[in-house]
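Of the protein chains in this complex, all but one are displayed in their positions.
Labels A, B and C are assigned to the chains in the order they are written; within every chain, residues are numbered from 1.
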Amino acid sequence: MAFFLETLLGGLMSGMLYSLVALGFVLIFKASGVFNFAQGAMVLFAALAMARFSEWIPGWMGMENLFVANLLAFTVAVAIMFVVAWLIERLALRYLVNQEGATLLMATLGIAYVLDGIGQTIFGSDIYKIDVGMPKEPVMMLESVFDGGILINKEDFIAALIAALLVISLSIFFQKTATGRALRAVADDHQAAQSIGIPLDRIWVIVWCVAGITALVAGIIWGSKLGVQFSLSTIALRALPVVILGGLTSVPGAIIGGLIIGVGEKLSEVYLGPYVGGGIEIWFAYMLALVFLLFRPQGLFGEKIIDRV
Amino acid sequence: MTTATILLNVNSIEVIYNHVILVLKGVSLSVPEGSIVALLGGNGAGKTTTLRAVSNLLHGERGEVTKGSIECRGERIEALTPADLVKRGVVQVMEGRHCFGHLTIEENLMTGSYTRSDGKAAVAQTLEKVYNYFPRLKTRRTSQAAYTSGGEQQMCAIGRALMANPTMVLLDEPSMGLAPQIVDEVFGIVKDLNQREKVTFLLAEQNTNMALRYADFGYILENGRVVMEGAAKDLANNEDVKEFYLGISSGERKSFREAKHYRRRKRWLA
Amino acid sequence: MSGRKFGEVILDLKNISLSFGGVKALQDISFNVLEHEVRAIIGPNGAGKSSMLNVINGVYRPQQGDIILRGEHHANMDSYGAAKAGLARTFQNIALCKGMSVLDNIMTGRNLKMKANMLQQAIWFGAAQREELEHRAKVEEIIDFLEIQHIRKTPVGRLPYGLQKRVDLARALAMEPQILLLDEPMAGMNVEEKQDMCRFILDVNDQFGTTVVLIEHDMGVVMDISDRVVVLDYGKKIGDGTPDEVRANPDVISAYLGASH
Partner (left out) sequence: MFYRENGQFKTSYKADQQAFAIPQDRWAIVAIVAFAFIGVPLLVDEYMFRAILVPFLILSLAALGVNILVGYCGQITLGAGASMAVGAYAAYNFMVRIDGMPALAAILLGGLMAALAGIVFGAPSLRVRGLYLAVATLAAQFFWDWAFLRIKWFTNDSSSGSVSVPDINLLGWTINSPTDKYLFCLGVLVVFSVMAKNLLRGNMGRQWMAIRDMDVAATVIGIRPMYAKLTAFAVSSFYLGVAGALWGFVNLGSWEPAAFSIDRSLQLLFMVIIGGMGAISGSFFGAAFIVILPIFLNQMLPLIGGLFGLEVSIALVSHVEFIIFGSLIVFFLIVEPHGIARLWSTGREKLRLWPFPH
C-alpha cells in the first residue's frame, strides 16, 4: 500500500510538471488560436539560456554568490525569451494572420526547428546543469500510518507550488484585465479583433512572452531535475496527451489532465510494464488520452463543439 | 451636400487578391461628414472589398490595393494598420457579425474600447450610451455571445464598434440573415446614431430597398466598378434601379412567381 | 397556383422536440408536406428553422417525435440514410468544396449512384471510366438547366456568392431528390439574382415534380412562390397555412412580420 501511494504521489508530482508544459500550449492556443508545437523547443531554449548564463555570469563578474548569479541569469533569460517572442511575431506570425489552424501548427513546427538550431549553436549541445538551490533531500511522510512511511521529493513539492502560483496569476491576468480580454477576443476571431482596433502584433508578442516565461519556469524545474540537454525539447511530446486530455482551451484541464497522465504513466509502468517489456509510458499516455477522447472529443474541460450546417 | 466636408475620399482604387484576381477595377467615392452613404450591388460586386480596402483589413485575405488612393480628412490612410485607423475614428463592422463567441456580450462591447485612452469613466459612459441604444443587449449582458440570436449579435457588433467612439462606421451587410422586424430596428438605430451622435456611416447592403430608405447618398457597384451614383431619393426613382434592384417594373411590384427567363436584363455589364 | 396538383402527404412531422444541453430548439412541432408542393418555413432568427431542416434530413436526431416519409417511420434516420431516401439539401453558409471545380462539386452529388469499387477506380479504364462518363452526361444536363455552363471548370472558391448558391442547388439536384430542402437559398442576393433563383426553384418544382421545403427571410419571395407556410418562433409553431392566411395571422404579425408588412 505504501508503495502504491508512493507511486501515486510520484505520478502526481511528475504530472504537475507535465501540466506546466501543457499550460504553455493552452495559453498560446487560447489567446491566439495557434497550437504551438514549438513549446518544447522554447522550454529547451529557455533552460539552455538559464543554465549557460548562470554559469557565464559569475565568470564574467568574478563573483561567487549563487543566488545573485541565478537572479541575473533569470533576468537575462526572461529578456531573451521576450526577444524570441518579438522575433517570432515579427518574422512569422504577422504574415500568417487569418490562416487555418493546420497552417499555423506547421509554422510552429518550423519555429521549433529554428529554435533548436539556434539554441544549440549559441549555447552548445552538451548536458548542462541548473542549480537554483532547490532542496534535493527526500521527505518522509505519513510514517505513523505506514510502516516506513512514504518518500517524497522536496523539490517536487516546491515545483508543484510554483506551478500553482503561476496558474493562479495567469488566470487573473486573463479574466480580469483589459489586455486579457483582448487576448481572448483575438483567440476567437483574428479579423474581428483587428476590425475594432486591437493590434494583433502587440497581442501576439504579449502571448508569446507569457508562454516564454512559462517555458522558462518549466525549463528551470525540469532542468534542475534532469539536467539541460537536447532531449528536453521532446518533453513537449510528453505533454501533448495532457493538452488533448484536458481540452485545448482549458487551464484547469491542463492541470488535471497533467495529473491524470502523470499518475497513469507511473502506475502503468510499474504495474503493467514488466509484463510487456517496459518503456510503455509514452504511448500509454497517448492511449489514455485517446480513450478519453472517444468519449469526450473536446477533452475533459474543452468547450463542446456543436456542428452547424 | 456640397457644403459638408468630405470625411472619406476613395480615388479610383484597384484591388488584387492573391496577386492574380482583380476585384476592384477603379472605384471612386466620397463620404461627406455626418451622412449615410450606401454601397449597393449584387454579390461579388466588390462592396465588401471596398470597405476592407478602406479599413485596411485586406491583408488577412491576401488582397492589396495596387492603384489609387484612400484619404480620410485629406490624409492618406492606405499604409495604416487597422488599429491606427480605429484611433482616427474609423471602425468597421464586418459582414456576418463576427462577435467573440466565448466572451459575454459586455466583454464583447468592452473589447471595442481597447484603443481608447480617455479613461475608465469615459468608457463606462459610452457603455451606458450603447446600452441605451440597444436595451436588448443590456438584458443579455452576461450571456456568451455565441448563445445569442443573430439580431442580438448584429447589435453587439455595432455596439462594439461604437465603444471606440468612432466618427465613422463602415457597416457591412447589417441586414444579412435577419428577420424583417429586426432589420427595421437595426436601421432605425443607425439613423438615430447618425442624427443624434453625428456618426457618419458607409454601409454596404444587398437590401437596396432598406438602404435607400435610410441613406442620403448611394453608389451602385457592379463587377468592381461604380455603375451609378446619386442621391438616395433619385436612385430610388430611377427606372433601372427599380427594375433591377427593387423588383418593381412599370409602377408595381412584380411577383417572383411571374419572373420570366426573357425579362429585361442589365445592359451595362461588359 | 391554379392547375398545379398536389399529391399525398409525402413527409409528415409529428410532435418534434429537440434540445441542446437544456436549450430547447424545437418544442412539439408538427406539420406535413404534400407531394409536389413548395413549403416554406419562416420565423425570426433563432426560431429553430435550420434546426428543423437538420431534423428532417437527419443531421440532428430529435429527442421526441416521429418523422414519416412516404408512410415509413424515419425518426432514427441519419443524414446518410436521408440522402438515400431521396432528400437533398442546400446550405445556408454554402458548403461546397472551394478548391474543386464546379463540375466536380456537382459530381459529388452523384456519389450515391456510383458503384465502381476502389480498385476499378484506381485502374480507371473500364468500369470506372464508363460510369464517370454516364454521370457526367447527367450532370451536364443540370449544368444546362441552371445556366452555369460558362463556369463549369472554374474552382468554386473564385465564384461570386450568387453563383455559388446556384452550384449548391445544382449539386442537390444531381442527387435527383424527391424532396429538396433549401436553407435560405436567397440570402444575400439582389432582386435580379432572387428572380433567377425563384425561377429555378419553380422550374424544378414544375418539371421534375420535386417537392420543395425552403427557409427564407424575404417575405416577398415566400409569399409569391410558396404554396403553404409554417411559421416558427422560439422553437414553437405559431402559424401554418397559405401565404394569405399566414399574413393575416395576428401572432405572426406581432412575432415576426411587424406592422409594415
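FYI, a contact is a pair of C-beta atoms (placed from the backbone, for glycine too) under 8 Å apart; a residue touches a chain by one contact, two chains touch by 3 or more.
What you see is a predicted model; the values in this text were computed from it and never measured.
Note that of A:A2, A:I162 or A:I282, the residue touching the chain absent from this view is A:I282.
Within the whole complex, the absent chain has one touching residue among A:V243, A:I260 or A:L300, and that is A:V243. Only one of C:A25, C:I67 or C:A88 touches the absent chain when the whole complex is considered: C:A88. Taking the whole complex into account, subunit A touches the unshown chain at residues 35, 91-92, 95-96, 99, 101-103, 105-107, 109-118, 120-121, 125, 237, 240-241, 243-244, 248, 276-280, 282-283, 286-287, 289-290, 293-294, 297, 299, 307-309. Contacts to the hidden chain, counted on subunit C, fall at residues 57, 59, 78-80, 82-84, 88-89, 91, 95-100, 104, 107-112, 114, 116, 118, 121-124, 128-129, 131-133, 136-137, 140, 171-172, 175.
Going forward, only the chains that are shown with their structure count from here on.
Innermost chain of the displayed assembly, by C-alpha centre distance to the whole-protein C-alpha centre, is B. A centroid comparison over C-alpha atoms places C as the chain most distant from subunit A. The distance from the centre of subunit B to the centre of subunit C, each centre being the mean of the chain's C-alpha atoms, comes to 30 Å.
Counting partners per residue, subunit C has 92 as the residues that reach two or more other chains. Residues 23, 43-46, 92, 158-163, 184, 187-196, 198-199, 202, 217, 219-221, 224-225, 256-258, 260-261 of subunit C touch subunit B in their complex. Residue ranges of subunit B in contact with subunit A, taken from their complex: 55, 57, 59-61, 81-83, 85-87, 91-94, 98-103, 107-108, 110-112, 114-115, 157, 160-161, 163-164. Of all the residues in subunit A, the ones that touch subunit B in their complex are 97-98, 178, 181-182, 184-185, 187-199, 303.
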